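For this view, one protein chain was removed and the others were kept in their places.
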Amino acid sequence: MDPVDGNALAGPLGTLFGQDVGDVTGVCAGCGLSSLLAETRVFDQAPGLVARCPGCEEVLATVIEMPRAVRLSLPGFRYVDIPSRTL
Amino acid sequence: MWRSAVIADVTVQTHRTRTLTLAVDGWMTHRAGQHVDLRLTADDGYQAARSYSLASGPGEPPQVTVDRLPDGEVSPYLVDIAAPGDALELRGPVGGYFVWSPQNSPQPPVLLIAGGSGVVPLHTMLRARLHAGDDTPMRLLYSARSWDDVIYRDELRQASSVSGVTVEFTLTRDIPPGWSGHTGRLDAAMLTELSWPATDRPDVFVCGPTRFVEAIADTLVDLGHDPAAVRTERFGG
Partner (left out) sequence: MATVSRGFGGRRQDPAGGDLAARTPPGQYLTDGFPVLSAGPTPGVRLEDWAFEITGGREPVGWTWEQFRRLPSERFTCDIHCVTRWSKLETAWEGVSLDTLLAPVAHDAGYAVAVSHGGYTTNLPLTDLLGGKAWVAHTYAGQPLHPEHGGPARLVVPHLYFWKSAKWIRGLRLTAQDEPGFWERAGYHDYGDPWTEQRYASA
């Protein structure tokens, strides 16, 4: 099963704190690689979306569309940076 | 947030692709390269959703160009059954990474590399440049199985006559008699011949099936392009 690009996260997540999710950068807690969410490898043929690190394939994030919420888990990031809104 | 959309128009592109124009209340605008999720609901409540690149230029009504996948669930419906007046749901536009917009200041040259129906968002970037009268150098390399599989044939041939724009086709399977374009896979030699050298620091957008995108991205990095300047969109599959 081939992954798709992290852009696929933008459908269910849309914007996060006012920023397109693809523009959010995160650092993998496993290997330390910094990547844009748009650059992660997303497995979408699954009960949810699974974003894996392009460096070490650790699970960085999962997204599940629940009836009344979209649940975002970030199990594999050391941190994420959400760019400040530019005017 | 899902909202209702109505199919306003249907245009046949190739033997397996159609462009659907959608009427969506409150549609603002979108950027070239963004996508939408489409959701279909059967009369018993069964649902299926898929993501499609927007096929129209910024400022135009939303369009999607859909390629019929042999074992698909949504694409055969959109290509073979859906007709003007039919309803579906839409979410988006989304995506802020695989996008290109004309600006009022000089930009790096833009290299667009398409495999199959991966041409859809890239053609939209080209259209955005043409409509804005922008002069960013833009070059599209388009790999297709055959000439009959080439989407936006006439529009792309016309675009290649515009100053600063180049469109190159390579056919990988059926070569028509008298074909003067390229043939075979887009390998390192063809990329070197047809694209800007890494020293020109082009912005690169690659879209197509996963294996195509990965092969092209790896080759570009081998040729010295900055991985951060190579943006990709894979279909999966």
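Structure notes:
As written, the chain order gives the labels A and B, with residue 1 at the start of each chain.
Everything that follows uses one rule, which is that a residue touches a chain if its C-beta (ideal position, glycine included) is under 8 Å from a C-beta of that chain, and two chains touch if they have at least 3 such contacts.
Since this is a predicted model, take the numbers as computed values, not measurements.
Taking every chain of the complex into account, the absent chain touches A, B. Only one of the listed residues, B:29, B:47, B:158 or B:192, touches the absent chain: B:47. Counting the whole complex, the residues of subunit A in touch with the unshown chain are 1, 3, 43, 45-48, 50, 52, 57, 59, 62, 64, 66-69, 71, 73, 75.
For subunit B, the residues touching the absent chain in the complete assembly are 2, 4, 39-43, 45-48, 71, 73, 77, 81-82, 86-89.
Operating definition for what follows: only the chains that are shown with their structure count from here on.
Subunit B has its Cα centroid 23 Å from the Cα centroid of subunit A.
Subunit A makes touch with subunit B in their complex at residues 2-8, 10-11, 14, 19-20, 22-23, 36, 38-39, 44-45. Subunit B contributes residues 1, 35, 37, 51, 91-92, 94-98, 210-211, 231-237 to its touches with subunit A in the complex.
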